[in-house]
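Removed: one protein chain of the complex. Kept in place: all other protein chains.
Going by the order they are written in, the chains are A, B and C; count residues from 1 in each one.
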Amino acid sequence: MSAILSEKAKKIGVLGASGYTGAELLRLLIRHPGVEIVLLTADRRAGQAMADVFPQFTPFRLPPLTALDTADWAALGLDLAFCALPHGTTQKVVGELLVRAPETKVVDLSADFRLADPAAYGRWYGHAHAAPDLQKEAVYGLTEIHRDKIAAARLVANPGCYTSCAELALIPLLRAKAIDPDEIVIDAKSGVTGAGRGLREDLLFAEVSEGFHAYGVGHHRHMAELDQEFSLAAGREVVVSFTPHLVPMNRGILSTIYIRAVQGAAPQDLHALLSKFYANEPFVHVLSFGKLPQTHYVRGSNLTFIGVAADRRRGRAIIGSALDNLTKGASGQAVQNMNLMLGLPETMGLDQVALFP
Amino acid sequence: MSAILSEKAKKIGVLGASGYTGAELLRLLIRHPGVEIVLLTADRRAGQAMADVFPQFTPFRLPPLTALDTADWAALGLDLAFCALPHGTTQKVVGELLVRAPETKVVDLSADFRLADPAAYGRWYGHAHAAPDLQKEAVYGLTEIHRDKIAAARLVANPGCYTSCAELALIPLLRAKAIDPDEIVIDAKSGVTGAGRGLREDLLFAEVSEGFHAYGVGHHRHMAELDQEFSLAAGREVVVSFTPHLVPMNRGILSTIYIRAVQGAAPQDLHALLSKFYANEPFVHVLSFGKLPQTHYVRGSNLTFIGVAADRRRGRAIIGSALDNLTKGASGQAVQNMNLMLGLPETMGLDQVALFP
Amino acid sequence: MSAILSEKAKKIGVLGASGYTGAELLRLLIRHPGVEIVLLTADRRAGQAMADVFPQFTPFRLPPLTALDTADWAALGLDLAFCALPHGTTQKVVGELLVRAPETKVVDLSADFRLADPAAYGRWYGHAHAAPDLQKEAVYGLTEIHRDKIAAARLVANPGCYTSCAELALIPLLRAKAIDPDEIVIDAKSGVTGAGRGLREDLLFAEVSEGFHAYGVGHHRHMAELDQEFSLAAGREVVVSFTPHLVPMNRGILSTIYIRAVQGAAPQDLHALLSKFYANEPFVHVLSFGKLPQTHYVRGSNLTFIGVAADRRRGRAIIGSALDNLTKGASGQAVQNMNLMLGLPETMGLDQVALFP
Partner (left out) sequence: MSAILSEKAKKIGVLGASGYTGAELLRLLIRHPGVEIVLLTADRRAGQAMADVFPQFTPFRLPPLTALDTADWAALGLDLAFCALPHGTTQKVVGELLVRAPETKVVDLSADFRLADPAAYGRWYGHAHAAPDLQKEAVYGLTEIHRDKIAAARLVANPGCYTSCAELALIPLLRAKAIDPDEIVIDAKSGVTGAGRGLREDLLFAEVSEGFHAYGVGHHRHMAELDQEFSLAAGREVVVSFTPHLVPMNRGILSTIYIRAVQGAAPQDLHALLSKFYANEPFVHVLSFGKLPQTHYVRGSNLTFIGVAADRRRGRAIIGSALDNLTKGASGQAVQNMNLMLGLPETMGLDQVALFP
């Protein structure tokens, strides 16, 4: 942790620190000049050091991993807690935390609070939400789109990695009614860390390396998020075609998006619209017209690169959107939201340059 | 080479044996029971052994690599020559070969004879064709689609890897007028060997590994082939949207194809149509409805796996098509065509089981 | 399976077909002209088709996966069974099988019968052997070294992948007393499939990709096999230094071996000795002096490539030995042993050319 830590450093907890989003939070927070990590939980690894779970943290002084149910929220007095817990668990944990420590703010990286509509939640997850009041309170944490609400929120639902990637590219176009909402195809490709650190045969090295395939065709839960945010932006119901694929790499998402411009608009107009929308955003960079991004350019950084090119079919365009699923797609955006919620400069601690090669 | 070689073994030459398609031809031909390799050319490596260029061939007895212009076509009396030469060169070489040895048949793996229309050729390649008569004579070698013409041909233009993958999935549907030809999006992903063995910065390990990106957006030459074959199948002009991407792996292409069924047709109908079309094909396997293929399942084999699933948008479907770009996408299909052209069983020497893991 | 199958095809079972060595056995046996696969067991996947577990086998007609304890060994009348079961289980299964069907032969791919000495077995595995009579009967299946015994055996213990790689390189030198047995360092590197298909966090793609490390330092069980075979070859006790490493790739082992020649011998003498020893072996290829092998050259083939170079330190040499851990390191050597045991030509069904690139 930085030497410039003062009395005023914000006190931060990471719940579920032994997974990949937990490790990525630590990578960013350890060097963040405005915070102090005071709590790390990891139920299966409680009692161990973070360095036992992720040896790259060996050189850093960090609190030990503890069990979640031993945390005394009131006594801890956290300024903010990141929840990187499995789906379902989170609703109960956050509920209890906010009762015991109402001053603590929460950025939740799970899917538990992303859907605002209780009916949609029930439809996609197969059960009623355990904390409907908090579901109502939660703010959807796509920073560039909901910045003001996030700054004022107590509970932020950090978006999914696929959804952040596609929404940053499409929401400005849908808001401007520049594209046909019924003609959106999102062909998305992700590195494997998006699936987490759980033990699954299909995530073994030998099952991923030297291969490529689609998955979750027709029923991936990120579809619910996309529908929600796109419908909100378009002012009408939107159902998109979304097909995720697994790339034999660790980090990165590239979404190739096929769209139809509304009558009279050219691909160049869509590019101009996006360029203007993101002109002053520190973490979204729109490439010059005709250039599409590579995931290499954003690995380990909090940036999203967006490109627009003409389709061969008149009136249609192709958008490429690339981000690091663990950074802007998860923990980086979570830190960005934390900065807003705690009144820190939005870019603080997020100036990592992409690691390439 | 097989011990069962007899006087009747066909005499085969491989022109351009030092590239990846050349190596793949040798991998297949060495174990092919009906042929004898009598000529290997590789201009830059002339005088060396094949084992110097690809040490995996060290255990096999093979002719030395020679310079192309030292070949005496008449004296060699080849039954068939595979051309795995760079684009442009091929037109001249094949022209001369067929003048000197009119009995020799040719399977050309370059793009030189794939476009039947001289105007289309000029538009995509920027110059007039050097052998317009042969261009007219050449048969497009997508075996399952043009089998009879291939069997009777002297010169076969082996299709491109991307095009084989997409055409096998779509031509039966276009012929049956089951889908809208104006609503085809082909999002294709390939391993790096599709780009050959040439020295390019963007093909270095460090530029490819741990990254993913689209390329050739709007202007990839395989588009010309797709347009030609799809227009032929549909009986009208077709212009498709086609976006290739580079996957950090060596072999394999997966095409994710978004289509709209004609009025009244369901995705299941498209699946039934493809299943029936390929029911008796040894090298094309249609998965059960709703399953999409992985490139793993075809690596090193001559198979194509095709799957059909419903899109979330009513009346639309998603097709996945997977093949090994070096085998069914290049050298395997070339051997399949050779078998037909020489009167050998079509599957001879092509019974490799995919290598996975 | 081959069309030339006749009444005389040998009846083969694969016990434990759902792992990687099981899949590799099928890849080889499906195209083997002398055998018929009549039994596939996989307890956790019983009732499924092999194509459900490994979809690359979809095009092939294979028996369904069954539970091991439903097998009626006498009625099946197998000519040979391959055991690809976990360690420990195997001793009991093989014991029962050979009681019920004494005419059936067995090639065991587990570690259960590799150690001939009951005391060594107990020391390395922490318990007494459950079938000590069979342990005594079993023949160590390093084909090139114990060919005659294997041909006459009923039960063959197929060697480990690391051990095959190092033993093929060193046993001829130890037998000839050409090197100092106390000065052997084996630095071995393997692809991940050597660890099998079990669910382990350290085998997840994200834990292996873009990284490299040693493991099992000082206590890997392959050490016991190495000690046994090297002591046998040297005619005295040998304890080697052996350090395995994990390479982010699927297949292949490369062992870099540091040795000291006995007084007066030069590295070139060691090379000459190995070249002569393997001059007529179809599956072991010794490169010219000074060249070391790559795993690429043997992927998917049953070959071992061995190279010898001079160390900078006088009187010392460096040996490189490369094989595919699933083929010559496991299932390919198992088929080679099967051929010997069943009186078939040793190379039958094993003429795969390496898949590179």
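Here are a few things to note about the model shown:
The definition used in the following text is that a contact is a pair of C-beta atoms (placed from the backbone, for glycine too) under 8 Å apart; a residue touches a chain by one contact, two chains touch by 3 or more.
These numbers were taken from a predicted model, which means no experiment stands behind them.
Of the listed positions C:Leu62, C:Met223, C:Leu274 or C:Val353, the one in contact with the omitted chain in the full complex is C:Met223. Residue A:Val298 is the one among A:Ala214, A:Val298 or A:Ala330 that touches the chain not shown.
Interface note: of C:Ala67, C:Val99, C:Ala214 or C:Ala266, the residue touching the hidden chain in the full complex is C:Ala214. Touching the chain that is not shown, out of C:Ala116, C:Val262, C:Leu292 or C:Leu342: C:Leu292 (per the contact rule at the top).
Within the full complex, the residue among C:Gly196, C:Pro248 or C:Pro282 touching the omitted chain is C:Pro248.
Mapped onto subunit B, the interface with the missing chain covers residues 20, 192-193, 197, 199-201, 203-210, 248-250.
Across the interface with the omitted chain, subunit A contributes residues 2, 20, 23, 26-27, 30-31, 54-60, 193, 209-210, 250-251, 282, 285, 287, 293-294, 296-301, 303, 305, 326, 351-357.
Residues of subunit C in touch with the missing chain: 182, 185, 187, 189, 191, 206-207, 209-214, 217-218, 223, 239-243, 245, 247-252, 254, 256, 258, 290, 292-296, 299, 309-313, 316, 318, 320, 322, 356-357.
Methods note: only the chains that are shown with their structure count from here on.
Centrality annotation: B (chain centre taken as mean Cα position, compared with the mean over all protein Cα atoms). Averaging C-alpha coordinates per chain places the centre of subunit A 46 Å away from that of subunit C. Note on chain placement: the centre of subunit B and the centre of subunit C lie 36 Å apart, centres being C-alpha means.
Multi-chain contact residues of subunit C (touching two or more other chains) are listed as 20, 193, 209-210, 250.
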